[in-house]
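With one protein chain held back, the other chains of the complex are shown just where they sit.
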Amino acid sequence: MSFIKEYIRTVYRAVSSLLKGMKLTGYYFTHHKEIITQNYPENRDTLNLPERFRGEVVLTHNEDNEHRCTGCTACELACPNGTIKIITQFDVNEEGKKKKALNTFIYHLELCTMCNLCIVACPTDAIKMAQNFEHSVYDRSKLTKTLNAPGSKLMEGVE
Amino acid sequence: MIEEVGTSTDGDLIINIGPQHPSTHGVLHLVVTLNGETVKKVEPHLGYIHRSIEKMCESLSYRQFIYVTSRMDYLSSHINNLGCAHAVEKGLQVEIPERAQVIRVLMSELTRLASHQLWWGAMAMDIGAITPFFHAFREREMINDIMEETCGARLTMNYMVPGGVMYDLHPDFQKKVKEFVQFFRSKFDEYDELLTGNVIFQARTKNVGIISKEDAISYGCTGPVARAAGVSCDVRKLFPYDVYGKLQFDEVLMEAGDSFARYQVRMGEMRQSLSIIDQLIDNIPEGEFQAKTKAVLKLPKGEYYSIVETARGELGVYIISEGGMTPYRIKFRSPGFSNLSALDHMARGSKIGDLVAIMGTLDLVIPDIDR
Amino acid sequence: MTSSELKEQLLQLHPSLSFEEGAEWLHTNVEAVDWIGLAGTLRNNPILSFDFLFCVTCVDWKAHLSMVYHLRSTKHGHTLVVKSKLNRENPEIESVSGVWRTAEFHEREAYDLFGVKFLNHPDLRRLFLTDDWVGWPLRKDYEDPVNMIKL
Partner (left out) sequence: MLSIESITGSIQDFLFANLPGFFAVLVQFALVGIFVISLFAVLGLVLVFMERKVSAYMQIRVGPNRVGFKGTAQTLADTLKLVLKEGLTPIGADKFLFNLAPFVVMIGAMLLMAPIPFARNVQIWDVNIGVLYISAISSIAVIGILMAGWASNNKYSLLGAMRSGAQIVSYELSAGLSIIAIVILSGSLQLSEIIASQENGWWIFKGHVPALIAFVIFIIAVTAETNRAPFDMAEAESELTAGFHTEYSGMRFALFFLAEYVNIFIACAIGATLFLGGWLPFHIGSWTAFNHIMDYIPSSIWFMGKTFFLIFIIMWFRWTFPRLRIDQLLNLEWKYLLPISLINVLIMTIIAILGWHF
């Protein structure tokens, strides 16, 4: 008799374990409030990315089209992938002294891994990470960007 | 090169599982010799995602090479970065501030939880249950959000730097983590209801893919794979780093060494991780989050080996320095590589379905194996 | 066992061993021909019982290659690093895959990337790279203009 008892017990346990799982999936089937997926392209406006999110490197400009980059190439040296290329020029100031300044800040988004090392390395806080993450384009060459706005110049007082 | 594989001379069937296959979790290629449904031999062919990270690191400076290691075991990238940071710090002889140590441990445990959650879902999928995968991602998503807020990225964070961490914690960090822990505790029982207790799941994993304690040591298995066989190998206990020495947690050990034991070890580890987070989250000391280090790091001539416990086992980072700005030679002892070498031993004599289940419980991450 | 005790113990068994000081763990140098004998002793001697080979790697020192084996005892908890110099032109060393099973894969890796020939290895083939690959990528003089991108 104990054999049959044991057999029935095994079958009971097996069936109840299966029913437990079905109860759980049944719960989620009937409770649509638990749904966690987002309707992504529709919720673009309400999408809230944290301010530290690393989307791409940008060179910040103020209203007067001034940036803080001195062209020191610290970011270029810090970058492990050669993502940043800085072309410098020598400006001559009023006193006749030559001074190194930024000419073009080239940023290869296609090479960037968003490791943030350039931002950490920047001594003047000129560059920062932007929250934009929709980078896809049809032509790879569009991913090579010039970060300094045309006609922009160095902010006063940034050394 | 994929050689001509067909029917071998003694009537066995040779099939290629992978490199593109739903259950190899990436680009693992297994050449399996079958006798009917029974596995006679499993031969892993590696290298489909070999990027020669070791060679790459030889040309990167000590600050730069850390980010590359996120790409090895991408599921526990924090812990990989931590291992590298440790090795560099050993050479630099810097003292890490208490706050940075606590942050590192917190991040490591959150990463471990996220990694185990993904493993749980992926393993269930290997065994044929698809729903758990999505349930696991719900909790993992919360960890990713926490990571995103503090570290700025969701998967390859690059948050650990030599001397500490890159930034201080986000002001909301403690609140969010507490919310997550509470939520996860309430959902953890669902994991058991959905999978652990399920009679089909137990039938599929018990007494399958058994590895003995001696074999586990000999094959160099570490992490949950070895602990399921009864090998005490938790680096956090054996060679405590950061603040692990001061924490109260148990090393989850099982004796059976089968797939179900490996499953239970990981489930137990998730509970231990939660308890570690509980102990630390209210006791983050004030202070610096980064020790002062020079802008250009140079390690003195010598050899530095650091060990950390990733979600998959023991990660060793072996740096040989000649005193320059870049490592002379760097070697990553990845846990998955050794665990994979035991797959043939475990899977022989089992069915194809079991092979897939065993691979699931080994928790292989292919970039970690190929590097 | 501490490093100094380990050193004494090892010297008793193999008086020809030389040691390096200063690192975290005890480093010992062994001739390539003596390695397989020493490996058996390290593994089976009950006082040493180095049953866990956790890292096998090779280093290219330009003049010569050097194999590095990291060993730990799960029973006693001590660690030992064994190094062996190899000839760069014809690097050959006995395989220890019979002593520690994990060595089979690690040695294949070292063969693949450094070209070290492991004698009596059960299945010495390239592991990561294709079978027809030319050269040993992790050696310092390896040049590959196609696959290596210099920044």
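When the chains are written out, they are named A, B and C in that same order, and each has its own residue count from 1.
Keep this in mind: contacts are C-beta pairs under 8 Å (C-beta built on N, C-alpha and C of every residue); 3 or more make two chains touch, one makes a residue touch a chain.
Only a predicted model underlies this, so the values are computations on that prediction, with no experimental measurement involved.
The chain not displayed here makes contact, within the full complex, with A, B.
Residue B:356 is the one among B:106, B:226 or B:356 that touches the chain missing from this view. Among B:118, B:177, B:195 or B:307, only B:195 touches the chain that is left out of the view. Touching the chain that is not shown, out of B:28, B:107 or B:127: B:127 (per the contact rule at the top).
Touch with the hidden chain on the side of chain B covers residues 13, 15, 21-23, 37, 124-131, 133-135, 138, 194-195, 198, 200-201, 203-204, 351-354, 356.
Where chain A meets the chain that is not shown, the touching residues are 18, 21-22, 24-26, 28-29, 32, 34-37, 39.
Basically, only the chains that are shown with their structure count from here on.
When each chain is reduced to the average of its Cα atoms, C sits farthest from chain A. When C-beta pairs in contact are tallied for each pair of chains, B-C comes out on top. Put simply, the C-alpha centre of chain A and that of chain C have 41 angstrom between them. For chain C, residues that reach two or more other chains under the stated contact definition are 151.
Under the contact definition stated at the top, not a single residue of chain A touches 2 or more other chains.
Those residues of chain A that touch chain B in the complex are listed here as 13-14, 17-18, 20-21, 23-25, 36, 49-50, 52-54, 78-80, 113-117, 120-121, 129. Residues 60, 63-65, 67-68, 131, 138, 141, 148-153, 156, 158, 161, 166-167, 170, 190, 193-195, 197-200, 295 of chain B are the ones touching chain A in the complex. Chain C makes touch with chain B in their complex at residues 22-25, 27, 51-55, 57, 59-60, 68, 70, 74, 77, 100-102, 104-106, 109, 113, 126-132, 137-138, 148, 150-151.
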